[in-house]
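A protein chain is absent from this complex, but the other protein chains hold their places.
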Amino acid sequence: MSGSTFGTLFRVTNFGESHGPAIGCVIDGCPPGLTLSEADIQQELDRRRPGTSRFVTQRNEPDTVEILSGVYDGRTTGAPIGLLIRNTDQRSKDYSEIARQFRPGHADYTYWHKYGIRDPRGGGRSSARLTAPTVAAGAVAKKWLAEHFGVAIHGFMAQLGGIEIPFESLEYVGQNPFFAPIARTQELEQYMDALRKRQDSCGAVIRVIASGVPAGLGEPLYDKLDADIAYAMMGLNAVKGVEIGAGFASARQLGSEHGDSITPDGFATNNAGGILGGISTGQDIDVRIAVKPTSSILTPRQSVDVEGNPVEVVTKGRHDPCVGIRAAPIAEALLALVLMDHALRQRALMGDAGLPAME
Amino acid sequence: MSGSTFGTLFRVTNFGESHGPAIGCVIDGCPPGLTLSEADIQQELDRRRPGTSRFVTQRNEPDTVEILSGVYDGRTTGAPIGLLIRNTDQRSKDYSEIARQFRPGHADYTYWHKYGIRDPRGGGRSSARLTAPTVAAGAVAKKWLAEHFGVAIHGFMAQLGGIEIPFESLEYVGQNPFFAPIARTQELEQYMDALRKRQDSCGAVIRVIASGVPAGLGEPLYDKLDADIAYAMMGLNAVKGVEIGAGFASARQLGSEHGDSITPDGFATNNAGGILGGISTGQDIDVRIAVKPTSSILTPRQSVDVEGNPVEVVTKGRHDPCVGIRAAPIAEALLALVLMDHALRQRALMGDAGLPAME
Amino acid sequence: MSGSTFGTLFRVTNFGESHGPAIGCVIDGCPPGLTLSEADIQQELDRRRPGTSRFVTQRNEPDTVEILSGVYDGRTTGAPIGLLIRNTDQRSKDYSEIARQFRPGHADYTYWHKYGIRDPRGGGRSSARLTAPTVAAGAVAKKWLAEHFGVAIHGFMAQLGGIEIPFESLEYVGQNPFFAPIARTQELEQYMDALRKRQDSCGAVIRVIASGVPAGLGEPLYDKLDADIAYAMMGLNAVKGVEIGAGFASARQLGSEHGDSITPDGFATNNAGGILGGISTGQDIDVRIAVKPTSSILTPRQSVDVEGNPVEVVTKGRHDPCVGIRAAPIAEALLALVLMDHALRQRALMGDAGLPAME
Partner (left out) sequence: MSGSTFGTLFRVTNFGESHGPAIGCVIDGCPPGLTLSEADIQQELDRRRPGTSRFVTQRNEPDTVEILSGVYDGRTTGAPIGLLIRNTDQRSKDYSEIARQFRPGHADYTYWHKYGIRDPRGGGRSSARLTAPTVAAGAVAKKWLAEHFGVAIHGFMAQLGGIEIPFESLEYVGQNPFFAPIARTQELEQYMDALRKRQDSCGAVIRVIASGVPAGLGEPLYDKLDADIAYAMMGLNAVKGVEIGAGFASARQLGSEHGDSITPDGFATNNAGGILGGISTGQDIDVRIAVKPTSSILTPRQSVDVEGNPVEVVTKGRHDPCVGIRAAPIAEALLALVLMDHALRQRALMGDAGLPAME
């Protein structure tokens, strides 16, 4: 149990390394009868694909997904869905130096200390490339949730480095390379171009919102909906913080202002972020995550090698100057996986009748 | 699987309601040979106990724990440890009105929509009282971690409402009713007294630090150490945000400043909060959580009843004006449970030899 | 994860030792709305209770169950159901000799080698007494299955030592101390009386049948319904064999005789024992288990002590001369737990509509 399975009823088991033969996942527990094709999955993979703008890594991976099982005649059968993505752009090179030293802020150090052995090729298992199977699985969850409950999930950038990005409209998110909900992104482009010149990287804040989520999802005492969302998001590479609803701002609020009033027409506000007592209220689920700056930068850094000797590390190769940029579709996928899992858990407990808001 | 079990190898199964006959938990997976008495557990329970100062709920519960199993001759045997805490201060009263209306910001609404039935007595299953068994289980984990690796875990208040609390020293934490690491707490006392007069409640930020944690704990891809910490903390009643290391501040950092340099003597800084790639580095694990203001306040609030009719809700009874105050020992317990679970997972994978830092 | 939790969605976590303060369990995942009282559980516990005839152990335990949580106003709430049974007949005695030597055929030897520590009081955790919480949890599952699908589960004795017991009628099962489906049990009584005089013990075969089980329960590839039944039954103390349907006799059958023909009115025979491809067919689930003779006998046996020195062991105390006798209600409970768990799993996967036979 090396922690590579996500979920309890809708279970996604992830495998692969950045520069091995292939990456992929097995989805176990998908209900039968869902129409599903490779195109359904590919469109989500294409959103997180590298090489789509000058602001992300230039690694050129088509990330073509193959469905190996679990689908017959265009519909899921209830059997596990095997998904395979071949790695194609592994440049052969000499990893002997990389294998012997630890990049500051990178998982090199901890993988070495944990396992006593490390696949150094392109970050191995710790590479952000391993989010692709998560996105693929999330595409299946998204489709089921949309068809059954009309759930819609949208991730977008809320902050780039020090620049806070106002929310204008979801329609803009797909129209710029930043997943930013704004019409004009020149400021962001200039910031990123300057950053690249300095050979540095920056952090970001991503926000994800799910609408149409039925009330009643979440299993207290421990497997609360917000707990599982926090698990999912904090487990995403480079994430250092997770907020739901008012988040850290709630520490400064009074009870009289935080608690969302309820009217016959619904909640008046959404400080709760759609979750009370660990269970969905039926309002929008509203999540924000803090993404740290990429550790792989060209600026020389002080570090040590595997024998503990001091070294100066410069990370060459093709890296994202802001991993937060491509995090939006991944965060969407993770939220979809959590909601899907909890929808099945609620159905197990209550049957169809027990999901009154699910229609 | 109603989500009442915490952990994978060191498993804690929690049961009980605020005003039922008893609360408690079963710990399955505790290694044999640990010396353990009820006093070991009681001392941690007493730290989170209500009624200890005028700043917390005046409910008077001795919270006396009984070990039902798993310990023979003063030592754990490897069998499940059953822990029982009888509820003693359930005032009998008429719950018919409470049972029919939803307090804003409270789990009433979601329990009703999830289960179609709700135990209204003192918040039932959603009461913060149910953190007591978590604290009891955490006491066992703490003891094992301390004896095997010298791990020490300290929770304390970092912010009360809008007041940021500077870190002075851990020695002060036990000397004031706020778990504040400062010598003089008059400002906090005045703030709380004013709050009570206004019949309102406030939020807080709690910080928890674990030192002595061996490198190598955490299971990527999904069950990363930080992911499991986020799950644990976000699942704690009233928590709306979790940060590790630089947290949300890392979104504003550059890669050149965020990544912690490594020297032959160790890491130069700790922006990572002791975790890289989801695995512990051997540095301090550093976590911050945002606790929202209590929803149960005397100020009248607008809400609806179970038929959807508008009602004005006033919550009487004995409630914490700042649930964050008692959150410090609970957050410690949760961090202990996560670390304990991951220590056993690492031992399964690597054996003793694979834990080089564990000595 | 010391293996003390049974099930995946309807989870039973068992705790306690034979002579500790208490035994019990926590049921997590019981759907809300089930009417449940202590009497519902007690009646099943009374069926397996010791001291009810001269053919079982004379230990006098009332085995009174207390519901600690999860039930409000006579109905389950969806919260965990804590069940407690106090141990009352622990005779204090000197266990120092027992603690130092291993009874042949008993778990003494393996507990010692596994844990390096052992609770010797009355068999500790390995005592058949620990089946009581399983029976209590099974009572809840039985009630839900009966109310929702009309499932009825009957266990009875099919063989006592070398005596094969023909099936006459279920109505006789409750009318004799052997759970035998025959009107006249003099032969069994004489056999047991002779056995006791010889200070020996004997084995048995128990058969359990569940009728009314909907088609569609079971999760291939691994968590097949028959696989989980085998797990449940083989895990029962003293069981050394499990058969489903034709069982071992099927090894001698031809395909043309084994495969149950299907007619518009249903299956013509039931060699399958109600399970095909690991999934229930809607026919009776038909299971047989072999129970070994009790290892605790008065006849002196050759063994060793904890230092490996040869010793002669005579087990005094109050023991069942045939543990198979009380196994029938326990086997029923185990089958109920498996069916309950798989009913919830099927409901998660398919919703209400996906259980066409469940009406």
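Labels A, B and C are assigned to the chains in the order they are written; within every chain, residues are numbered from 1.
Note that a residue touches a chain if its C-beta (ideal position, glycine included) is under 8 Å from a C-beta of that chain, and two chains touch if they have at least 3 such contacts.
Not measured: the values here are computed from a predicted model.
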Missing-chain contact, candidates B:78, B:104, B:259 or B:293, resolves to B:78
Missing-chain contact among C:69, C:126 or C:176 belongs to C:126
Where C:33, C:104 or C:177 are the choices, the one touching the absent chain is C:104
Residue list for subunit B contacting the dropped chain reads 9, 29, 31-32, 78, 344-345, 347-353
Where subunit C meets the chain that is not shown, the residues are 1-6, 8, 14, 102-107, 109-111, 113-116, 125-126, 130, 159, 161-162, 195, 200-205, 215-224, 226-235, 237, 239-256, 258-264, 268, 271-273, 275-282, 290-297, 299, 301-304, 308-310, 324, 345-346, 348-350, 354, 356-357
Subunit A positions in touch with the non-displayed chain are 1-5, 8-11, 13-17, 20-24, 26, 28-30, 32-33, 66-70, 72, 75, 77-82, 84, 114-119, 121, 124-125
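As a working rule, only the chains that are shown with their structure count from here on.
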Contact graph of the chains (line, ring, star, complete, other): complete
Given over half shared residue numbers means same and under half means different, the subunit A/subunit C interface is same
In terms of CA centroids, furthest away from subunit A sits chain C
Averaging C-alpha coordinates per chain, one finds the centres of subunit A and subunit B separated by a number of Å equal to 26
So, in whole Å, the Cα centroid of subunit B is separated from that of subunit C by 38
Whole-angstrom distance, CA centroid of subunit A to CA centroid of subunit C, is 45
Multi-partner residues in subunit C (2 or more other chains touched) are 9, 29, 32, 78
